[in-house]
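With one protein chain withheld, the remaining protein chains of the complex are depicted in position.
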Amino acid sequence: MAKKINLKIDGVDVQLDEGQTILDAARAVNVHIPTLCYHQDLCVAGNCRVCVVEVTGARGLVASCAMPVSEGMDVHTNTLKVRSARKNIIELLLSEHNAQCTICYKNKQCELQDLASEYKSAEEQLYIDLVPLKNYTIDNFSPSIIKDDSKCIRCQRCVRTCEELQHVSALGVAYKGDRMKISTFFENPMYDVVCTNCGQCINRCPTGSLIERNYVDEVWDAIYRDKKHVVVQTAPATRVSLGEDLGLEAGEVVTGKMVSALKRVGFDSVLDTDFSADLTIMEEGTELLTRLKKALVDKDPTAKLPMATSCSPGWIKFIEHTFPEYLDNLSTCKSPQQMFGALAKTYYAQKRGLDPENIVSVSIMPCVAKKFEADRPEMRSSGHKDVDYVLTTRELAMMIRQAGLDFNSLPEENYDSIMGQSTGAAVIFGASGGVMEAALRTAYEIVTGREVPFENLNITPVRGMDGIKEVTVKIENTVPEWNFLEGAELKTVTAHGLTNAKYVMEKVKSGEADYHFIEIMACPGGCIGGGGQPIPTNMEIRRKRTEAIYKEDSGKPIRKSHENPEIVAIYKEFLGEPLSHKSHELLHTHYKERKRY
Amino acid sequence: MTYNKLKRIDLIFQEDSECPKVLEKTFGKSNDKIINDILESGLKGRGGAGFPTGLKWKFASEESADERFVICNADEGEPGTFKDREILFRVPNKVFSGMAVCAKVIGAKKGYIYLRGEYRFLLPQLQKALDVFHREIKDLLDFEIFIQMGSGAYICGEESALFESMEGKRGEPRNKPPYPTVAGFKDKPTVINNVETLVYAYMICKHGPMGFRELGTSDSRGSKVFSLSGDTPIPGIYELELGMSLNHFVEEFGDGDTKAVQVGGAAGFCVPRKMFNDTIIGFEGVPTGGSMKVFNSSRSMYNVLHNYLEFFEEESCGQCTPCRVGCQQLIKGIEAVKKGEQKASYLDQLMKLSETMKMASKCGLGQSVANSFSSIVENFREEMIY
Partner (left out) sequence: MPEVHELVKNLADKYGRKRENLLHILQGIVEQERYLSDVALTEVARELDLSAAQVYGTATFYSFLDTEPRGKYVIRICRTITCDMKGKNQIIQAIEDSLKIKLGETTQNKKFTLLETNCMGWCHEGPAMLINDQAYTNLTVEKAIEIIEDYGSK
């Protein structure tokens, strides 16, 4: 039990655990203290100073986010001194901020703007505009992330995100004094450094300094063009978060309304990435079993174990930079987005009698790394760019607003066919542990002829917010074909957030761990916490989205990928069998080493 | 107003070949006795902030930890201060000895001297002296001192920024608490003292607390080394008893036409002629880490302030808003007033801004910019405008 501390916030008694801060205390009694550099996911910086309060007896004001509570403390959050300092600090931030709000992508979604409107009084800026005095340039070379220093308020949330959550540190703090800035190595473009495009920095940027490259206008143009057949796929995790950007609470499942909105926006066919997630399980599950056989029975040195998932493009770029010697351990499966893209312009085009030249393939993703992934040269196996445009959940919300739709009152509609049908196993791709669980549901059944030995197919040990989840599954009573696995213990590990990924890979590298199968998602919580998801994000919101994902799974009539009728059909009509020649041509790929520094 | 007459003292720079002997005798005493002596002497930190040295040592000694450190802050960057360089040049063994006493008291096995990059030329001889010292105390104490170089960053004189720098990072001040005596270098209990403080601590051990205590005033015991520069016929380093009036100081050191004295460097206060008589140099009056810059009537105080603000604008670590943006606004602000682009009343807005910097900045740098800003603008407002 932590020691209890008694203190007063604005005259109200409050008791907290030792080690908590004044900000925690204020929140406990519903006193609002504004913050900017503070973020629940990150360590305390205490550098914006917006949250200063007065503590009786203290010299000067103290930053409430960084000041631990102490016995008998008497805190005042709204005194003349506090107000004056806070207003001045906001004015200072505005003076170094490019405040052309009306043309800013983050207009009305900016924490600095919110504060400015809360504290506005003067009609003109109090201090001299510093922005024109600096030589700011916009880094817009990346297909995923745009960095505009003129809007940066140096809160360092992005830097802490990149370091603490992702262990990438593509962004750092450079120079000091008036030249201090957030910078990559030698101020190189984001495109040219170790950035994984995960976009977690975007999720935590309080202003418009870090944003996704948006393709909303391009997609509208495609929709308006008569000759084009525009197909859209929606990722598993978008259906549990889109509502947040359209006035609903976190954790609401909005699948039907989202489909309905997409149809009204004007997409010719609204399809589901979940379909290709099921397909991924077929390919990846079979690949895993094949590798196990090659490695364990045939002793084939080219069959690398552990095998790692390859759905998360942030993770792919991370391993290309950081652990290139393990590239052969990646599953050769493309991500569901790219499998879908390759099929949209081949299988789908054939079935619908369309010229792939005229198909525009759009995906709605919780992710900004998917934008980079779609741009990869590896991703043109249909003979065209397999996925033309990737929109984040946020961009879709923007399109829905632009279309004038009242999202909440839309009817629920179903995905179109073909490539619109899916199972519960596909939905859970959106949460950390989901690919693992889906793969186990199918692979176990292939090997043993029985369902996985977990109640209601729920493999709960791989679920949840623990950063690293190790689960061993014992394989018993196999079907004859797979009897070499009889009695084997399949060792798996599931990690989310690249800091955890790095930890897992270090363990693999040192030989400390002998996993067979690794699931890694670049973002905290998996795709539900993706860099393209609605802002804000924090642990509570990620939990709610995760709960919604599993709710969606348990409500699905079919919950195992291999039972998806459209999957059965595509193998029969088009692909043949998992890992067939055609599969390899369209659904599999290899990645190459990138520079480490 | 009670103040002492100006009195030159000669303690710090006395050559001392008896360090090992004094240390041996001191190490024979209990830690409590040593701490009590330092407390009783009334010694306060000579870097400028003036925290009682004995208390620092006591706090660090009371922490439970597997490792502790003593650090000598030789990042003497305050404009107008150069006494630490001279101390390290002339009597380094007394600095090492002060560190050794502290190490004994708090239980540190390792000590560090963080030497500013500008003083790198001192390194060879300092290292030589250190080697001699290590040989001398070999059998007395398990303690080793290392010299770590800075690389040109004023803010690293701030103790928590100095720790960050020693840990190989950007020298950005930390949130406090925790204080260094609880979690300093490598998050271990750390005593960090100014060069001069350590010498006095050693001298107090050598001579006992009373001789030191008898000097100075009740708030400012002892003597202090001053770095004198500017419009004076005799610039240099002087050890003086604390508690003198600025008037006496100017009489002794001024050029007869002194208009203002900047006490405590760019982070200190500007005292105009009319206040010389009422200003005591000491913790009860205007404290200083030793920097005394004298300006005569030929000097533009606008230029002085502008020079200081340029300094701060560049030397702020840049992490906290009030200091990073505040410094830029102050300098752009006085430029705009001078050029007539802003009304004179904009100076009042800037005064409010400097007050915010003082109240809300993360560390002492940002908090102290207001000192020189407000004292110069208040006292020389006309020079800011015309």
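Letters are used for the chains, namely A and B, taken in the order the chains are written, and counting of residues starts over at 1 for each.
Rule of thumb we're sticking to: a residue touches a chain if its C-beta (ideal position, glycine included) is under 8 Å from a C-beta of that chain, and two chains touch if they have at least 3 such contacts.
The structure presented is a predicted model; accordingly, all values stated were derived computationally and were not measured.
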| item | value |
| --- | --- |
| Residue in contact with the excluded chain [from B:Ile106, B:Ile237, B:Val286 or B:Val337] | B:Ile237 |
| Residue, one of B:Ser227, B:Asn247, B:Thr279 or B:Thr321, that touches the chain absent here | B:Ser227 |
| Full-complex contact with the absent chain, from A:Val12, A:Val44 or A:Ala174 | A:Ala174 |
| Residue of B:Phe13, B:Phe69 or B:Phe82 touching the missing chain in the full complex | B:Phe82 |
| Absent-chain interface as seen on chain B, which is shown | 76-82, 85, 116-121, 148-154, 165-172, 186, 227-231, 235-237, 266, 291, 293, 299, 303-304, 307-308, 310-311, 314-315, 317 |
| Residues belonging to chain A that touch the chain removed from view | 163, 168-176, 183-186, 193-194, 596-597 |
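In this section, only the chains that are shown with their structure count from here on.
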| item | value |
| --- | --- |
| List of chain A residues in touch with chain B within their complex | 44-50, 52, 60-61, 63, 66-68, 81, 84-85, 88-89, 92-93, 95-96, 126-128, 130, 133, 153-154, 156, 173, 175-180 |
| For the chain B and chain A complex, residues of the former touching the latter | 153, 155, 170, 175, 177, 312-322, 324-329, 332-333, 336, 349, 352-353, 355-356, 358-362, 367 |
